[in-house]
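Below: the structure, in structure tokens.
Here the complex is missing one protein chain, while the rest keep their positions.
As written, the chains take the letters A, B and C, and residue 1 is the first residue of each chain.
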Amino acid sequence: MADRVIETRVQTAPFDAGAECAALVRDGIVGAVVSFTGHVRGSAGDVLELQHYPGMTEGQIAAIADEAARRWDLTGGLVIHRHGPLPVGAPIVLVAVASRHRGDAFRAAEFLIDWLKVKAPFWKKEGDRWVEAQAADDAAAAGWQ
Amino acid sequence: MADRVIETRVQTAPFDAGAECAALVRDGIVGAVVSFTGHVRGSAGDVLELQHYPGMTEGQIAAIADEAARRWDLTGGLVIHRHGPLPVGAPIVLVAVASRHRGDAFRAAEFLIDWLKVKAPFWKKEGDRWVEAQAADDAAAAGWQ
Amino acid sequence: MQLRLLYFAWVREALGRGEEVRDFPSGVTTIADVLSALSQYDERYAGAFAAPERLRFALDQVYAGPETPIRDGGELGIFPPVTGG
Partner (left out) sequence: MQLRLLYFAWVREALGRGEEVRDFPSGVTTIADVLSALSQYDERYAGAFAAPERLRFALDQVYAGPETPIRDGGELGIFPPVTGG
């Protein structure tokens, strides 16, 4: 993935969003970094289990990342999506995008998370209940077509 | 400012964007954190000097932050704007917003930086040249009216 | 016609397995045909696949509708709508 504008990772480990964003700033050409982190909501003690489709996950996220790099003028970026058990408050996903001008980074970051929501093959289980997909997510992704 | 939804700071010191964003996630109600950092562009060795209007700066940023908190459903946020001399690559400004649902955080973060650009009384000097204001920034801010 | 089948989320739990390799007769040519064939083998499949509009499919890790033709040696993922991010 070294030659991709936007790097992608699927992992169980936590990530350091600040360090990852700082690493996107180099060469004096980056004027803006926009990041999104998604977090586990719920009550203290709840645990979210994130299952995914190994192989397909990486392929889908890379395809979405490449599409973002095609659509906007970006200098770099990173998508990290975690799986496995995650406590309330834990970061699930990081989308970070760097660009010369801030509009590109804002557009690309929101596009990436909107599409990840409907394309990346992850399934959330809260306690013993599988989370239902939301029509709002389909609508958000459709807005980018 | 403790009772503000979005905290504001004006300082010369650097900031730790990752730690600031992580501090916005609490209580299991925060689903999304969106952050924007603006960085000094230029060639290696260049220094940007940021002058500001003490007092008015704090007032303007607080007014913009309060307006964002009125417009969107936010659980917290933070704006940090630096002044003084800054080397190429250095972070100038941090806008971080936390919300239940990601749309609010994306909208509020972009609103905050678009309005800071045209309302916060800062002036950038690159070498011995004062940076000219850009019509694109006025247009971006006007889009939120 | 041999397929590697992968199941996720509540589909996996309903079937009691995450993965299997199965052979299908020559009349089975689409994803929808696979669902019908599996539903005839076993009550658990019949239950999990009773409402196919609640299912999504990926053929060789690419999203595919129920009328998509399968290929021998292919990989078919069967799962509910995704909820990541």
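Here is the rule we use: contacts are C-beta pairs under 8 Å (C-beta built on N, C-alpha and C of every residue); 3 or more make two chains touch, one makes a residue touch a chain.
Everything quoted here is computed from the prediction, not taken from an experiment.
Here is the thing to keep in mind: the chain we left out touches B in the whole complex.
Residue B:Ile92 is the one among B:Ala17, B:Ile92 or B:Ala108 that touches the chain missing from this view. Considering B:Arg9, B:Arg26, B:Arg100 or B:Lys119, the position touching the chain not shown turns out to be B:Lys119 (whole complex). Mapped onto chain B, the footprint of the missing chain covers residues 38, 50-53, 55-56, 59-60, 81, 92-93, 113, 116-125, 130-134, 137.
The rule is short, and it goes like this: only the chains that are shown with their structure count from here on.
Rounded to whole angstrom, the centroid-to-centroid distance between chain B and chain C, based on C-alpha atoms, equals 49 Å.
Work out the mean CA point of chain A and of chain C, and you get 27 Å between them. Look at where the CA atoms of chain A average out and do the same for chain B: the two points lie 22 Å apart. Counting only residues that touch two or more partner chains, chain A has 38, 113. Residues of chain C in contact with two or more other chains: none.
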